[in-house]
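The full complex has more chains than appear here; those shown keep their coordinates.
Per-chain numbering from 1; labels A and B assigned in written order.
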Amino acid sequence: MKSVKRVEFIIDEREVDNLLSSLAKVNITSYTVITGAYGNGDHGMRGADIFSDSLSYVLIACDEEEVKVIIEKVRPVLKSLGGICLVSDAMWVIH
Amino acid sequence: MDFSLVRNLMDPAILFFFFGILAASVKSNLEIPPAIAKFLSLYLLVAIGFKGGVALSASGFTATALVAIGAALIMAFLVPIYTFLLLRKRTSAFNAAAIAATYGSVSAVTFIAAQQYLTKNGIDFGGYMTVAMVFMESPAIIMAVLLAAIVRKQQAQAEAYAGAKIQSVPGSSPISIKTVLHEAFTDGAHLLLIGSLVIGYITGDAGKAVMAPFTVDIFKGVLAFFLLEMGLLVARQLRQSKDLNPTLVAFAGIMPIFNASLAIGLAYMFGMSKGDALLLAALVASGSYIVVPAICRYAIPEAKPGVYFSMSIGITFPFNLVIGIPLYFAAINMLWA
């Protein structure tokens, strides 16, 4: 096992493709996405009814330096369209 | 009118709407899976767009069509203006702008319900009314974004005069009008309606023949399921919404009648047919709960979705569906007689 960072963010489903493409450009290409989430925050309810776009939950396990790069790309999206980003610690099971 | 109201209430699809409200009221766990509900709404857009396109290919773009579309466009510009002026002082100016956009735009399901109502009563209507619906989507959005921009500027100036720091909503900055327009035009629901309309127009009767079992025959059943979902949604929305005040509730119930009256007057002046007049009234009277709220969330982040979305879907939609449509038709019948 090796120590890694666990970055997770919740953003509008519609923004995920763009964000992941921009991460790919800085060589961050491993991630997992869970779609169809809903939630509430400063911008009110989202994704809870069929007429509003769903949110996506994105999980990236990466090392310390990559965290900074990711945050740089994610923050503008959070700023203009809302959402959250959390960073925590984890151990990665090497296989 | 009483008779036609009862007849409207006897429609299985309308009854499923009531049933949905009831099921949600008793806190049942009845739920149409969201993926299904979304698909049902796509189906309705395809069916209605395709049907309109086929009808249009048969009739062509006549003067009648242009007049109807013109009337729709006039209303799409008028409604947001007077709605904004009316509400500016009764809620926050940003809410007023968002509500203006909501009511300037349209509800496709209300339009569908009006078509069903006409079909049941054996009254004709033109395929171009679907085109009219398509054209009514965007003007309201543009106007509302402009109104919001003006309000924002005024407030900034006022604050500047008052020596206050210019503050935006926490964590959000309004997005550009270009982005807003892109979102409005590329919105899935909007685009699908246009696409189906065009495909129906291109393929005409040959297309109709192969598509009819899917787009026509099972339509009522799908609509019944969708209205069941809408009933569940309306009841849940009303239970949750805490941002509505009595003025706004009253507005959401009276506004459709006022808007429809103007629309009917215009239709009468323009010599439109009874069927087209009802569809125009339904379009003008209805409020958007898909495209516009989705866009206002970003374009006017200062406004509360709990207000404009709840008004439109929680009050105006059921009002039009159940009472409005037969009411407007009764008025049309009297006027045209």
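The definition used in the following text is that a residue touches a chain if its C-beta (ideal position, glycine included) is under 8 Å from a C-beta of that chain, and two chains touch if they have at least 3 such contacts.
Given the structure is predicted, the values throughout are model-derived calculations rather than measurements.
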Only one copy of each chain type is drawn here, so tell me how many of each the full complex in this file actually has.
A x3, B x3
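In the analysis below, only the chains that are shown with their structure count from here on.
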Could you put a whole-Å number on the gap between the CA centroids of chain A and chain B?
34
Can you list the residues on chain B that touch chain A in the complex?
34, 37-38, 41, 169-173, 175, 229, 233, 237, 289-290, 293-294, 297-298, 301, 304-306, 313
The answer for chain A against chain B in the complex is residues 36, 42-46, 49-53, 78-82
